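Removed from the display is one protein chain of the complex; every other protein chain stays in position.
Showing subunit A:
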Amino acid sequence: MAMNCNPKDEVDGGPPCAPGGAAKTRRPDNTAFKQQRLPAWQPILTAGTVLPTFFIVGLIFIPIGIGIFVTSNNIREIEIDYTGTEPSSPCNKCLSPNVTPCVCTINFTLEKAFEGNVFMYYGLSNFYQNHRRYVKSRDDSQLNGDPSALHNPSKECEPYRRNEDLPIAPCGAIANSMFNDTLELFLVSNESDPTPKPIRLQRKGIAWWTDKHVKFRNPPGEGTLEEKFKGTTKPVNWPNPVYMLDSEEDNNGFINEDLIVWMRTAALPTFRKLYRLIERTDDLHPTLPAGQYFLNITYNYPVHSFDGRKRMILSTISWMGGKNPFLGIAYITVGSISFLLGVVLLVINHKYRNSSNTADTMAF
(Lines give C-alpha, C1' and ligand atoms only; values in the text may rest on other atoms or scores of the structure.)
Protein backbone atom coordinates (compact mmCIF):
# COMPACT_ATOMS: atom_id res chain seq x y z
CA MET A 1 0.00 0.00 0.00
CA ALA A 2 2.90 2.35 -0.53
CA MET A 3 2.90 5.35 -2.68
CA ASN A 4 4.64 4.67 -5.90
CA CYS A 5 8.09 3.71 -4.75
CA ASN A 6 11.12 4.20 -6.84
CA PRO A 7 11.58 1.09 -8.91
CA LYS A 8 15.30 1.20 -8.34
CA ASP A 9 14.53 -0.22 -4.92
CA GLU A 10 13.82 -3.57 -6.46
CA VAL A 11 16.92 -5.65 -6.75
CA ASP A 12 16.20 -9.05 -7.97
CA GLY A 13 17.68 -11.55 -5.55
CA GLY A 14 16.30 -14.55 -7.28
CA PRO A 15 17.86 -16.55 -10.05
CA PRO A 16 17.61 -14.82 -13.40
CA CYS A 17 15.55 -16.56 -16.00
CA ALA A 18 17.71 -18.36 -18.49
CA PRO A 19 16.96 -16.92 -21.86
CA GLY A 20 14.91 -19.33 -23.85
CA GLY A 21 15.35 -22.42 -21.67
CA ALA A 22 13.22 -23.39 -18.68
CA ALA A 23 14.48 -21.95 -15.41
CA LYS A 24 15.24 -24.53 -12.72
CA THR A 25 12.17 -24.62 -10.56
CA ARG A 26 12.41 -25.21 -6.84
CA ARG A 27 8.86 -26.41 -6.62
CA PRO A 28 8.54 -29.74 -4.82
CA ASP A 29 7.24 -32.68 -6.82
CA ASN A 30 3.54 -33.25 -6.91
CA THR A 31 3.79 -36.83 -5.68
CA ALA A 32 1.56 -38.29 -3.04
CA PHE A 33 4.50 -38.69 -0.67
CA LYS A 34 5.83 -35.17 -0.92
CA GLN A 35 2.45 -33.52 -0.84
CA GLN A 36 1.33 -35.69 2.07
CA ARG A 37 -1.56 -37.29 0.27
CA LEU A 38 -0.61 -40.89 1.05
CA PRO A 39 -3.53 -43.25 1.48
CA ALA A 40 -4.20 -43.63 5.14
CA TRP A 41 -6.42 -45.32 7.62
CA GLN A 42 -8.03 -42.73 9.86
CA PRO A 43 -9.40 -44.37 12.98
CA ILE A 44 -10.96 -42.44 15.80
CA LEU A 45 -11.44 -43.69 19.30
CA THR A 46 -15.15 -43.38 19.80
CA ALA A 47 -17.23 -45.06 22.41
CA GLY A 48 -18.55 -47.39 19.75
CA THR A 49 -15.15 -48.82 18.93
CA VAL A 50 -13.86 -48.92 22.47
CA LEU A 51 -16.85 -50.41 24.26
CA PRO A 52 -16.44 -53.90 22.85
CA THR A 53 -12.76 -53.76 23.75
CA PHE A 54 -13.56 -52.99 27.37
CA PHE A 55 -15.99 -55.87 27.57
CA ILE A 56 -13.60 -58.26 25.87
CA VAL A 57 -10.81 -57.25 28.21
CA GLY A 58 -13.08 -57.81 31.16
CA LEU A 59 -14.26 -61.15 29.90
CA ILE A 60 -10.75 -62.37 29.20
CA PHE A 61 -9.00 -61.04 32.27
CA ILE A 62 -11.43 -62.25 34.90
CA PRO A 63 -11.19 -65.95 34.09
CA ILE A 64 -7.41 -65.71 33.72
CA GLY A 65 -7.24 -63.99 37.09
CA ILE A 66 -9.40 -66.60 38.72
CA GLY A 67 -7.29 -69.36 37.22
CA ILE A 68 -4.08 -67.82 38.45
CA PHE A 69 -5.51 -67.12 41.87
CA VAL A 70 -6.76 -70.65 42.32
CA THR A 71 -3.42 -72.05 41.15
CA SER A 72 -1.61 -69.80 43.55
CA ASN A 73 -3.82 -70.83 46.42
CA ASN A 74 -3.08 -74.47 45.78
CA ILE A 75 0.64 -73.91 46.16
CA ARG A 76 1.99 -74.91 49.51
CA GLU A 77 4.66 -72.86 51.13
CA ILE A 78 6.23 -72.68 54.55
CA GLU A 79 8.76 -70.22 55.86
CA ILE A 80 11.04 -70.85 58.81
CA ASP A 81 13.01 -67.90 60.12
CA TYR A 82 16.18 -69.06 61.80
CA THR A 83 18.13 -65.87 62.42
CA GLY A 84 18.10 -66.54 66.12
CA THR A 85 17.93 -63.02 67.48
CA GLU A 86 15.13 -63.89 69.91
CA PRO A 87 16.48 -65.49 73.07
CA SER A 88 13.92 -68.28 72.81
CA SER A 89 15.15 -69.38 69.39
CA PRO A 90 17.32 -72.50 69.19
CA CYS A 91 19.79 -70.67 66.98
CA ASN A 92 20.38 -67.91 69.48
CA LYS A 93 23.53 -69.63 70.69
CA CYS A 94 25.02 -69.36 67.22
CA LEU A 95 25.04 -65.58 67.24
CA SER A 96 28.22 -65.55 69.22
CA PRO A 97 29.43 -69.09 69.00
CA ASN A 98 31.87 -70.63 71.40
CA VAL A 99 32.60 -73.45 69.00
CA THR A 100 32.67 -73.20 65.25
CA PRO A 101 30.90 -74.56 63.30
CA CYS A 102 27.76 -73.95 65.33
CA VAL A 103 24.88 -76.32 64.65
CA CYS A 104 21.31 -75.62 65.66
CA THR A 105 18.03 -77.35 65.05
CA ILE A 106 14.57 -75.96 64.50
CA ASN A 107 11.44 -78.10 64.71
CA PHE A 108 8.42 -77.41 62.57
CA THR A 109 5.26 -79.17 61.47
CA LEU A 110 3.74 -79.51 58.04
CA GLU A 111 -0.04 -79.43 58.30
CA LYS A 112 -0.64 -80.64 54.79
CA ALA A 113 1.47 -82.82 52.59
CA PHE A 114 3.53 -81.32 49.80
CA GLU A 115 2.97 -83.07 46.51
CA GLY A 116 5.12 -83.00 43.41
CA ASN A 117 8.55 -81.42 43.29
CA VAL A 118 9.37 -79.44 46.38
CA PHE A 119 11.89 -76.62 46.27
CA MET A 120 13.97 -75.52 49.19
CA TYR A 121 15.09 -71.89 49.29
CA TYR A 122 17.12 -69.82 51.65
CA GLY A 123 15.94 -66.26 52.09
CA LEU A 124 17.72 -63.17 53.30
CA SER A 125 16.28 -59.83 54.38
CA ASN A 126 17.88 -56.42 54.53
CA PHE A 127 20.68 -57.73 52.35
CA TYR A 128 21.26 -55.29 49.50
CA GLN A 129 22.59 -57.47 46.75
CA ASN A 130 21.43 -54.69 44.44
CA HIS A 131 23.82 -52.08 45.80
CA ARG A 132 25.69 -50.49 42.92
CA ARG A 133 29.20 -51.13 44.15
CA TYR A 134 28.28 -54.66 45.07
CA VAL A 135 26.70 -55.43 41.70
CA LYS A 136 29.71 -54.29 39.72
CA SER A 137 32.20 -56.12 41.93
CA ARG A 138 32.72 -59.20 39.82
CA ASP A 139 34.77 -60.35 36.84
CA ASP A 140 32.68 -62.16 34.27
CA SER A 141 35.61 -63.09 32.05
CA GLN A 142 37.35 -64.72 34.98
CA LEU A 143 34.20 -66.68 35.73
CA ASN A 144 34.00 -67.62 32.07
CA GLY A 145 37.32 -69.41 32.42
CA ASP A 146 39.54 -66.86 30.72
CA PRO A 147 43.09 -67.72 31.87
CA SER A 148 44.41 -64.15 31.61
CA ALA A 149 41.55 -62.85 33.70
CA LEU A 150 42.12 -65.68 36.18
CA HIS A 151 45.52 -64.34 37.09
CA ASN A 152 44.73 -60.71 36.51
CA PRO A 153 41.23 -59.96 37.73
CA SER A 154 39.46 -56.81 36.71
CA LYS A 155 39.77 -53.59 38.68
CA GLU A 156 36.06 -53.66 39.43
CA CYS A 157 36.74 -56.34 42.02
CA GLU A 158 38.61 -53.98 44.30
CA PRO A 159 39.23 -54.40 47.21
CA TYR A 160 38.62 -58.12 46.80
CA ARG A 161 41.05 -58.45 43.93
CA ARG A 162 44.29 -59.63 45.37
CA ASN A 163 45.17 -61.06 48.72
CA GLU A 164 48.75 -61.63 49.92
CA ASP A 165 49.97 -60.79 46.45
CA LEU A 166 47.97 -63.50 44.79
CA PRO A 167 44.90 -62.89 42.63
CA ILE A 168 41.64 -63.97 44.19
CA ALA A 169 39.55 -66.44 42.27
CA PRO A 170 36.62 -65.78 42.14
CA CYS A 171 37.23 -62.09 42.76
CA GLY A 172 34.81 -59.46 43.91
CA ALA A 173 32.46 -58.73 46.77
CA ILE A 174 29.63 -60.85 45.41
CA ALA A 175 31.69 -64.03 45.49
CA ASN A 176 33.27 -63.08 48.76
CA SER A 177 29.93 -62.87 50.55
CA MET A 178 28.66 -66.21 49.34
CA PHE A 179 26.04 -67.86 51.49
CA ASN A 180 27.58 -70.82 53.29
CA ASP A 181 25.02 -72.12 55.78
CA THR A 182 24.25 -75.80 55.38
CA LEU A 183 20.65 -76.82 55.78
CA GLU A 184 19.48 -80.38 56.25
CA LEU A 185 15.95 -81.63 56.51
CA PHE A 186 14.75 -84.61 58.56
CA LEU A 187 11.35 -86.15 58.82
CA VAL A 188 10.23 -87.47 62.19
CA SER A 189 8.12 -90.43 61.42
CA ASN A 190 5.32 -91.12 63.87
CA GLU A 191 5.64 -94.81 63.48
CA SER A 192 7.62 -97.24 65.46
CA ASP A 193 11.17 -96.21 64.67
CA PRO A 194 11.84 -92.83 66.14
CA THR A 195 15.00 -92.10 64.15
CA PRO A 196 14.54 -89.12 61.89
CA LYS A 197 14.65 -89.86 58.19
CA PRO A 198 16.81 -87.49 56.18
CA ILE A 199 15.14 -86.03 53.12
CA ARG A 200 17.23 -86.35 49.98
CA LEU A 201 18.25 -82.89 48.71
CA GLN A 202 19.32 -82.50 45.10
CA ARG A 203 22.20 -80.17 44.51
CA LYS A 204 22.04 -79.97 40.78
CA GLY A 205 19.52 -78.16 38.61
CA ILE A 206 19.21 -75.07 40.79
CA ALA A 207 21.05 -72.66 38.49
CA TRP A 208 20.05 -71.48 35.00
CA TRP A 209 21.13 -73.99 32.40
CA THR A 210 22.82 -71.28 30.33
CA ASP A 211 24.67 -69.99 33.37
CA LYS A 212 26.05 -73.38 34.25
CA HIS A 213 26.99 -74.46 30.76
CA VAL A 214 27.92 -71.29 28.93
CA LYS A 215 28.52 -68.31 31.15
CA PHE A 216 30.47 -69.95 33.95
CA ARG A 217 33.38 -72.17 32.90
CA ASN A 218 36.32 -73.53 34.78
CA PRO A 219 39.74 -72.47 33.50
CA PRO A 220 41.02 -74.69 30.70
CA GLY A 221 43.85 -77.07 30.99
CA GLU A 222 44.78 -80.62 31.86
CA GLY A 223 44.97 -81.93 35.35
CA THR A 224 42.92 -81.57 38.45
CA LEU A 225 40.93 -78.53 39.34
CA GLU A 226 43.47 -77.63 41.96
CA GLU A 227 46.18 -77.44 39.36
CA LYS A 228 44.04 -75.28 37.11
CA PHE A 229 43.60 -72.78 39.93
CA LYS A 230 47.30 -72.71 40.76
CA GLY A 231 48.59 -69.25 41.42
CA THR A 232 45.34 -67.93 42.86
CA THR A 233 43.99 -67.75 46.34
CA LYS A 234 40.60 -68.14 47.91
CA PRO A 235 38.34 -65.18 48.65
CA VAL A 236 39.03 -63.59 52.01
CA ASN A 237 35.92 -64.74 53.86
CA TRP A 238 35.72 -68.26 52.47
CA PRO A 239 36.70 -71.24 54.56
CA ASN A 240 37.87 -73.29 51.57
CA PRO A 241 39.19 -72.46 48.12
CA VAL A 242 36.91 -72.57 45.11
CA TYR A 243 38.07 -75.98 43.90
CA MET A 244 36.86 -77.54 47.13
CA LEU A 245 33.24 -76.42 46.93
CA ASP A 246 31.98 -79.91 46.05
CA SER A 247 33.37 -83.38 45.69
CA GLU A 248 31.81 -83.97 42.29
CA GLU A 249 33.89 -82.62 39.43
CA ASP A 250 30.98 -81.22 37.45
CA ASN A 251 29.79 -79.15 40.38
CA ASN A 252 33.16 -77.88 41.50
CA GLY A 253 35.13 -74.76 40.79
CA PHE A 254 33.38 -71.93 39.03
CA ILE A 255 30.56 -74.15 37.85
CA ASN A 256 29.42 -74.94 41.36
CA GLU A 257 25.70 -74.33 41.26
CA ASP A 258 25.51 -72.72 44.67
CA LEU A 259 28.09 -70.20 43.57
CA ILE A 260 26.27 -69.56 40.31
CA VAL A 261 22.97 -69.05 42.11
CA TRP A 262 24.59 -66.63 44.53
CA MET A 263 26.32 -64.69 41.75
CA ARG A 264 22.99 -63.82 40.14
CA THR A 265 22.37 -60.69 42.21
CA ALA A 266 18.86 -60.35 43.52
CA ALA A 267 16.64 -57.43 42.58
CA LEU A 268 15.34 -56.46 46.00
CA PRO A 269 16.77 -56.39 49.52
CA THR A 270 14.44 -59.18 50.63
CA PHE A 271 15.07 -62.12 48.40
CA ARG A 272 15.25 -65.85 48.26
CA LYS A 273 17.52 -68.13 46.31
CA LEU A 274 17.10 -71.72 45.32
CA TYR A 275 19.07 -74.01 47.58
CA ARG A 276 18.07 -77.55 46.93
CA LEU A 277 15.51 -79.61 45.07
CA ILE A 278 13.46 -82.33 46.68
CA GLU A 279 12.37 -84.58 43.87
CA ARG A 280 9.12 -86.39 44.04
CA THR A 281 9.44 -90.02 44.97
CA ASP A 282 6.48 -91.55 43.17
CA ASP A 283 2.91 -90.69 42.55
CA LEU A 284 1.63 -92.79 45.41
CA HIS A 285 3.33 -91.06 48.28
CA PRO A 286 3.57 -87.29 48.71
CA THR A 287 7.07 -85.87 48.53
CA LEU A 288 6.81 -84.35 51.99
CA PRO A 289 4.08 -85.99 53.99
CA ALA A 290 2.38 -84.06 56.75
CA GLY A 291 4.06 -84.37 60.10
CA GLN A 292 6.95 -83.29 62.26
CA TYR A 293 10.18 -82.19 60.70
CA PHE A 294 13.32 -80.70 61.91
CA LEU A 295 15.80 -78.49 60.16
CA ASN A 296 19.47 -78.90 60.94
CA ILE A 297 21.40 -75.70 60.38
CA THR A 298 25.14 -75.27 60.27
CA TYR A 299 25.10 -71.61 61.13
CA ASN A 300 28.08 -70.06 59.31
CA TYR A 301 26.63 -66.93 57.80
CA PRO A 302 26.37 -63.96 60.19
CA VAL A 303 23.58 -61.50 59.40
CA HIS A 304 22.71 -59.97 62.75
CA SER A 305 25.35 -57.26 62.44
CA PHE A 306 23.33 -55.46 59.76
CA ASP A 307 19.89 -56.44 61.15
CA GLY A 308 19.45 -58.99 58.42
CA ARG A 309 17.29 -62.02 58.75
CA LYS A 310 17.68 -65.54 57.43
CA ARG A 311 15.01 -68.07 56.69
CA MET A 312 14.37 -71.33 54.95
CA ILE A 313 11.44 -71.70 52.63
CA LEU A 314 9.86 -74.88 51.35
CA SER A 315 7.54 -74.45 48.43
CA THR A 316 5.83 -76.33 45.68
CA ILE A 317 5.83 -74.83 42.19
CA SER A 318 3.15 -74.64 39.53
CA TRP A 319 3.33 -73.46 35.91
CA MET A 320 3.20 -69.89 37.18
CA GLY A 321 5.93 -70.22 39.76
CA GLY A 322 5.66 -69.84 43.50
CA LYS A 323 2.89 -68.63 45.73
CA ASN A 324 2.03 -65.14 44.62
CA PRO A 325 -1.56 -63.99 44.78
CA PHE A 326 -0.70 -60.61 43.28
CA LEU A 327 -1.04 -61.56 39.63
CA GLY A 328 -4.36 -63.29 40.16
CA ILE A 329 -5.82 -60.47 42.19
CA ALA A 330 -4.52 -57.90 39.73
CA TYR A 331 -6.09 -59.66 36.77
CA ILE A 332 -9.42 -60.00 38.53
CA THR A 333 -9.36 -56.35 39.58
CA VAL A 334 -8.43 -55.02 36.18
CA GLY A 335 -10.95 -57.28 34.49
CA SER A 336 -13.77 -56.15 36.72
CA ILE A 337 -12.84 -52.48 36.47
CA SER A 338 -12.74 -52.79 32.72
CA PHE A 339 -16.11 -54.49 32.66
CA LEU A 340 -17.58 -51.85 34.93
CA LEU A 341 -16.19 -49.05 32.79
CA GLY A 342 -17.67 -50.75 29.78
CA VAL A 343 -21.07 -50.71 31.41
CA VAL A 344 -20.69 -47.07 32.46
CA LEU A 345 -19.66 -46.08 28.95
CA LEU A 346 -22.59 -47.97 27.53
CA VAL A 347 -24.96 -46.04 29.75
CA ILE A 348 -23.36 -42.72 28.88
CA ASN A 349 -23.31 -43.56 25.19
CA HIS A 350 -26.94 -44.53 25.26
CA LYS A 351 -28.01 -41.39 27.07
CA TYR A 352 -25.89 -39.16 24.85
CA ARG A 353 -27.14 -40.77 21.69
CA ASN A 354 -30.71 -40.38 22.84
CA SER A 355 -30.24 -36.74 23.67
CA SER A 356 -28.53 -35.98 20.36
CA ASN A 357 -31.31 -37.78 18.51
CA THR A 358 -33.95 -35.65 20.20
CA ALA A 359 -31.95 -32.55 19.38
CA ASP A 360 -31.88 -33.55 15.72
CA THR A 361 -35.59 -34.14 15.54
CA MET A 362 -36.33 -30.91 17.31
CA ALA A 363 -34.16 -29.01 14.86
CA PHE A 364 -36.47 -29.99 12.05
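Here are some notes:
Here, contacts are C-beta pairs under 8 Å (C-beta built on N, C-alpha and C of every residue); 3 or more make two chains touch, one makes a residue touch a chain; residues count from 1.
Following the convention adopted for this analysis, contacts and distances are computed from a predicted model.
The subunit not displayed here is recorded in UniProt as "Phospholipid-transporting ATPase", chosen from "Gamma-secretase subunit PEN-2", "Ataxin-7-like protein 3", "CDP-diacylglycerol--inositol 3-phosphatidyltransferase" or "Phospholipid-transporting ATPase".
The chain that is not drawn here is touched, among residues A:T85, A:N117 or A:Q292, by A:N117.
Residue positions on subunit A in contact with the hidden chain: 1-7, 9-14, 36, 38-47, 50, 57, 61, 64, 68, 117, 119, 121, 123, 128-133, 135-136, 138, 140-141, 144, 154, 205-208, 210-211, 214-215, 261, 264-274, 277, 315, 317-324, 326-327, 330-331, 334, 337-338, 341, 345, 348-349, 352, 360-361, 364, in rising order.
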